[in-house]
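Every protein chain but one is kept in place in this view of the complex.
Coming up: chain A.
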Amino acid sequence: MTMREQIEAAAARYPDQRSAIMPALVIAQREHGHLPGPVLEEVADILGVERMWVYELATFYTLFHTEPVGLFHLQLCDNVSCMLCRAEDLLRHLEEVLEIKKGGTTPDGLFTLSTVECLGACEMAPVMQVGNDYHGNLDVVRIDALLESLR
């Protein structure tokens, strides 16, 4: 299905087109990797809603990216349960081996490193989300193996 078709199918679930902006942004981000201005405008046009409404949501919610991110977005949880299980050590290690600071992207565009709030998987703390997958019970050895498998 084209992006337009997917968005129209999603919009059919709501009595009001404005409700479909979030699902439409999810679809658009899946198709384009991130959400630059022209994509936001296209979403607004497909749904027939104010462009402002679309911009507003794209910037409010943290899972939407208006700037490009690395191919693999490493999202390390550093909230309390993960902190208690030494997530900080993992952050330091990741910064060292990737030679970037949190928030940064490696020059080859492969990895972006972020810390995030609780991922809702504290039973396997410390946890990191990479793309759609959760990786839990992490330590330095597992992190190295994970990076290796991604490269």
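Keep in mind that, in the parts below, a contact is a pair of C-beta atoms (placed from the backbone, for glycine too) under 8 Å apart; a residue touches a chain by one contact, two chains touch by 3 or more; residues count from 1.
Everything below uses one rule, namely that contacts and distances are computed from a predicted model.
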Missing subunit (named according to UniProt) among the choices "NADH-quinone oxidoreductase subunit F", "HTH-type transcriptional repressor YtrA", "1,2-phenylacetyl-CoA epoxidase subunit B" or "Phenylacetate-CoA oxygenase subunit PaaI": "NADH-quinone oxidoreductase subunit F"
Selected residue (touches chain absent from view) among A:7, A:21, A:39 or A:138: A:21
Positions on chain A where the hidden chain makes contact: 13-23, 25-26, 49, 53, 56-57, 60-64, 78-81, 83-85, 116-125, 129, 132-134
